[in-house]
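Just one protein chain is left out here, and the rest sit where they should.
Which chain is which? They are A, B, C and D, in the order written, and residues in each are numbered from 1.
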Amino acid sequence: MTGHSPPLRYRIRWKKIFVTVAAIAFAAYLFLPFYWILAMSFMREVDAIAVPPNWIPPNPTLDNYASFTQPDQVEVLVGGRAIKETPYALGNSMVVATSTALLNLVLAVPAAYAFSRLRFTGSRFLLVGYLVTRMVPSVAIIIPFYLMMRALGLLDTYWALILSYLTFSLPVTIWVLKDFFRTVPRELEDAARIDRCGWLRTIWSVFLPVAAPGLVAAAVFSFMTAWNEFMFALFMTSTEAAKTMPVVAANFATDINTQFTLMAAAGVVAVVPPLVLALFFQRLIVRGMAAGSVKG
Amino acid sequence: GRAALAGVVRFEGWDYEAGLVQQNVDRFMRLNPDVPVEYTPITSAQFIQKITAEFMGGGGPDVLYMYDDSLAASVEAEYLQPLDGIAGVDEIYQAAYPSVAAAMTYQGKRYGLPYYTDSQGLVYNADLLRRAGISTPPRTLDELEAQALRIKAAGLLEYPIGLAAQLSDTAMMWIWALVHANESDLFDRSRPVMARSGSAFVAILEWLQRATQRSRVLDPASIQTLPVPLDNAMMAGRYAFTLAPRYSLRNYNNPEKSTTAGAMLLAAVPTLDGRTEGTASTARMYCLSRETEVRDKGIRLLHYLGGFDEHGVPYTAKFWFVQRGLGFAYDSLRADSEVDATLRKFADPTAYAYLAEVSRARSILSVPWYAEFEAALQRAMQRVLTGGAAPSAAAAELDRAAASLASRYA
Amino acid sequence: MAEVRLASIRKAFGGNVVVDGLDLTVSDREFLTLVGPSGCGKSTTLRLVSGLDQMTSGQVYFDDQPVGHLPPNKRDVAMVFQSYALYPHRTVAQNIGFALRMMRVPKPDIDQRVHRTAEALNISELLDRKPRELSGGQRQRVALGRAIIRDAGAYLLDEPLSNLDAQLRGDMRVELKRLHAELNRTFIYVTHDQVEAMTMSDRIAVLNHGVLQQCAPPEQIYQRPANTFVAAFMGSPPMNFFTGQLVDSDGERFFRGKACAVPLTPEAAHVAQSLPDGEVVLGIRPEDVTLSNGSGALRGKVFVAEPLGADVLVTVDLGGELVKSRVPAPFRTSIDSTVGVLLDPARIHLFSAADGTALHSPTTT
Amino acid sequence: MAEVRLASIRKAFGGNVVVDGLDLTVSDREFLTLVGPSGCGKSTTLRLVSGLDQMTSGQVYFDDQPVGHLPPNKRDVAMVFQSYALYPHRTVAQNIGFALRMMRVPKPDIDQRVHRTAEALNISELLDRKPRELSGGQRQRVALGRAIIRDAGAYLLDEPLSNLDAQLRGDMRVELKRLHAELNRTFIYVTHDQVEAMTMSDRIAVLNHGVLQQCAPPEQIYQRPANTFVAAFMGSPPMNFFTGQLVDSDGERFFRGKACAVPLTPEAAHVAQSLPDGEVVLGIRPEDVTLSNGSGALRGKVFVAEPLGADVLVTVDLGGELVKSRVPAPFRTSIDSTVGVLLDPARIHLFSAADGTALHSPTTT
Partner (left out) sequence: MTSAELSVRRADAKRAYLLNAPAMVILFALVAYPIGYSLWVSLHQFNLKRPKDIEFIGLGNYLTLWQDPAFLQSLRTTGLFVLVVVSMTVVLALSLAMVLNESFLGRGPLRSLALLPWAMPGVVNGLMWRTIFDAKTGALNGLLTELGLIDSYQAWLASPVGAFLLAAFAQVWNMLPFAVILLLAGLSAIPSDLYDAARVDRAGVVQRFREVTLPWLLHPLLIVLILETMNSFRAFDTIYVLTGGGPGEATNIIAVLSVRTALTYTDFGLGSAYAWVITLITFVISVGYVAALYRKGNFEV
């Protein structure tokens, strides 16, 4: 035996190394910009604009966060009202984004199922039609949409936002789901039908679980669309009743004064809830979901 | 939902210090229990856009904030009603600085009561100047350049002068200040005169280009600097000079926020010859919507916000100055001891008052196409600063742009 | 439910006719096995019966009720898919119990039945695994379990044992027969394994290119194949065929092929009388070909000898035509040595050379 | 490439040991068949050889070079997957030609080889179809084609014929043997079909629970099984076993079980001499059990008779113990009637009752 074949246990796992290095690089790419905001949110303003920059808050303070919980004690800070609105806005964002995501799935699943499993005339036309509605930039439709919501008396309610976000995300959700549904082996449905499942049962018990990665992708997409949308939220809402986080976050940056540290704290607060949700739901994205189910 | 209750005055403004506004409005409602006010703050960057949508939908506010440079457009769009003939308005216009009164007037009609005003001045870091061996601020642009070169030579800063010259919706007030300081103008009764030979405007542009491209004392990064980052740089001691509103000194000299607190001083805007004087001011006002159904109550609110109380004191204007240092439109307030004490905390009262006196409103405010012109102006300034266009060519082009806008809206 | 009747069912994919006018009645409680070469339409037939695919034409009747319009979940059939089609996100236990859950059987009942079924299939220790953690044979048993746990009107089983070892397959055969007896339901079974087909079926239906060739009880299929296709297909190794003429010689009727001549038994001769002269095909199964040097033996060379355990399959070259003979092990004659080959005249089949239909089969003794 | 050597390879999924210290050398050009009950680790072993799975411990050598660190694409093996693993987006032709394309074989060459392979597999008309438009057996042949078109150092075939009919399977067997002879490469073959194992292999390796039981040429496996497991596993129907004692009587050595007594041949007796008294297991294959009323016959009742075509498998109840006998068809005795059963003393195997290892096998004649 020659000497240069390494023994089993010292084998160099190039792939592992590569994946690890890439993962670290990506983590840095994704996280470092955010880290800057995060670090700033624990600084006093003087420290935040120092040269050279303070990578670690030199005088760490929770003041920026404390102001969200005790808005009345914020004296010298800008954005007192925005601070007061933050907790409501977080709640509103959560409600709006969650409802948008759920409604999206409810509406898109049947439609996407039809596209992936049934052959019917006009399917392409309809599919493209959905997407075209999404191609018109929101600047063109925001005013008429505002007028429509006003006529319906829905301004400053969740519904105005949920409905507008539905129009943004539903076409995309349908497209996304349609694709994932195609990858679910048809035999599984056959098996379910033989096992006496009606159409709905088949979808619910067999189809959707196997298409879970696609569902997660679609839900995350619609959730995020709703979570960070700004223009419509600004136009359709005006009070704590429905104002969402991006609108409030924008309030920290006025034209006369911006308190970066407070704004950074608001940014952090806005980012955390979806991340926590994502941490739970990413488990549903499982590699090789349908593995072992069919032969062929 | 929006309380469409009859009799409620709907009051909207951009969201600067919305908490304090609410506090002030609450006081008004205590004093006037028969006038319920519903106050809604709107993100400042989208203020005009949102009220536009609201007015289009027929649900605009009764009383609202207004920028001086959006006044003409809003009047043209038929959102506002004139205040002429309302009791007390004449007195207010007389008491206000003329520049402010002018800014609130459009086509001879008065549309607003003052919220606050501010004037541009030269802000410098005395500490840095001293270290470069300079004791007095520059009077002329050449002196400014020379002092900057000394600072640069002393190795203190690479670029001693900074300006906020990014394209944005914020007016580039410093160019107006430079022009006004030379007792010149960009327009003559809304006819563009920028390209006129020998105009101060071209000379100023030439200086700007020289300072950026040749002597390299004006930071080229200015073209991507917004007011807030400029403030941050000033407070971090990264510039020795800038042209900024007086108001900004309040932050610059606040040790909580600034590393250069105490060293930041105010001076007149340098000119070409060092003799002429003047500067530009901005004004913010309260207006009354045209379609309001609560006109009388709205007027009472307007008076409370922009006028004088029964003691003859502009209560709200003083409130803002004391609370946040927003410049007042009434010279009379200078004498107020509380106001004086507040002012001394961040600026030299003499320089402060001087700038108010010599300042002038932008002549072009009386056209509805100001926004479009401002975008062209910002673009022209960028081309001058980057050396992308010769000053005279830039001026000529801007001139043409203004003329074409004027004819389009004629 | 009970009788399943296929009336002229036909299925085409595009222009490709896959099931071609199939008429077949599977009576109540019958165990019918579908066999045929790969791609002949067996799975498709099952899918038509279950309703998973739509017929191009024809009708399926369950107990004389047409069901062509009913979706699979309304037809009350259980099915094992050739490709298993396990639910990947469910455990083995959940896979097996799925249909019961759909029928709202109470949970304890399901558990109990799942355990019983898993035991019968010898996969009790795997109940908590996901399909991807199973071996091929284990997956197949799960697929089988999912069908047999149910109480359905008809059971459609598509090669349910193909990936199991001989022993397990034997056990499963017994299990399925027991189940069939116990449930007393109609079973339609697809298999490639002749032992399975022969031992389990009440009747065997042989398909070729989507056309039914013969449908009869196993012995009859084996002993009286309807045509050369069935004769060749059933039986492993397959029947030997020789093409030749019927001739008279010495008052006896003979079959004369290229390499052999075989006297006909009186019965065969009787049948042959009524035939016009011309080509016929003689068929004889390897087990009816003995190697001996007795009278009437043909001389040939050993071409290859394949040991099958108990027997040896010897292929002999009869001057250009190969004949296979199954003889008891051990077989010690070396390759290329000359042997005598005896075709038992009492065991010959005669087929029409034109269309392959059977003319004569030996009488079963 | 050539010799494949597995040195103490071991594979565990979690705590579940699936291949347990397997030592096996497959020599150059050998055709080795892996058999064993479902779930015993055959597929896993192939995956370890191909490098698709990582061993828990042990090493695989190709021609004495350790290859544990090499990824599958560096190992030069071709493989047929039990689950086919066809590329669903590609046509049959593209599937078959895939590996050649990966090796940058020129396009015309690929086409030609694909056509040749498809012809050998009898799927020429299907070349333009997608896998989902194929029947089970057709898919399996595509999977087979994808492996055999290649020129690899070793071929790993995981039940490549399980979904084919007997005839096609016979053809494919011949084709694979031809290929093996032609390519002269190492083949490792997994099958559940005993005929395949017996006819194709140079050696058969029998696995149980991941442990190698015996590795020997087919006849030896059949005739001299190393233990009861191998004896029972190979041969269908399996060997009959009886537990009992060795006793002396009339100077002859006897095996005495619950229901039977069998005299030992001198060779067996000789082996038996050296054994301590106590329990042993007697094994005898069904084909060595005859039904007759001759001397030494045991009396039993016919329990069930299963026709297998050429033979009938008769299970006889010998007072509580069942014995299977394979007799030539037809068998006309009715169930429950009494028959005589004769166990051929020359054909008995003896195994240790303790651990099942073989003590004596009949001499091969």
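Assume contacts are C-beta pairs under 8 Å (C-beta built on N, C-alpha and C of every residue); 3 or more make two chains touch, one makes a residue touch a chain.
Source: prediction; values computed, not measured.
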| item | value |
| --- | --- |
| Of B:57, B:88 or B:388, the one touching the omitted chain in the full complex | B:388 |
| Residue touching the undisplayed chain, where the options are C:8, C:27 or C:54 | C:54 |
| Hidden-chain contact residue, picked from the options A:83, A:101, A:155 or A:172 | A:172 |
| Interface with the unshown chain - residue positions in chain A | 15-16, 19-20, 22-23, 26-27, 29-31, 33-34, 36-37, 40, 49-53, 106-108, 110-111, 113-115, 118-124, 126-128, 130-145, 147-148, 163-164, 166-167, 170-172, 174-176, 179-180, 182-183, 213-214, 216-217, 220-221, 224, 227-228, 230, 245-246, 249-250, 253, 258, 260, 263-264, 266-267, 270-271, 273-276, 278-279, 282-283, 285-291 |
| Residues of chain D (touch criterion as defined above) contacting the omitted chain | 47, 50-52, 71-73, 75-79, 81, 83, 85-87, 89-90, 98-99, 102-103, 146, 150, 156 |
| Hidden partner interface residues of chain B, rising order | 46, 48-49, 52, 56, 73, 76-78, 158, 162, 166-169, 219-226, 229, 232-233, 236, 238-239, 368-369, 371-372, 375, 378-379, 382-383, 386, 388, 409 |
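Methods note: only the chains that are shown with their structure count from here on.
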| item | value |
| --- | --- |
| Distance from the mean Cα position of chain C to that of chain B, given in whole angstrom | 95 |
| For chain C paired with chain D, centre-to-centre distance based on mean C-alpha positions, whole Å | 22 |
| Length of the line joining the C-alpha centres of chain A and chain C, rounded to whole Å | 57 |
| Residues of chain A whose C-beta touches two or more other chains | 292, 295-296 |
| Multi-partner residues of chain C (at least 2 other chains) | 82-83, 133-134, 136 |
| Contact set on chain B toward chain A in their complex | 1-2, 14-22, 40-46, 49-50, 53, 56-59, 170, 227-228, 232-233, 235-236, 238, 247, 251, 255-259 |
| Of chain A, residues touching chain B in the complex | 44-46, 49-51, 76, 78-82, 84, 142-143, 146-147, 150, 153, 155-157, 231, 234-235, 238-239, 241, 247, 250-251, 253-258, 260 |
| Residues of chain C that touch chain A when the two form their complex | 47, 50-52, 71-73, 76-79, 81-90, 98-99, 102-103, 130-134, 136, 139, 146, 150 |
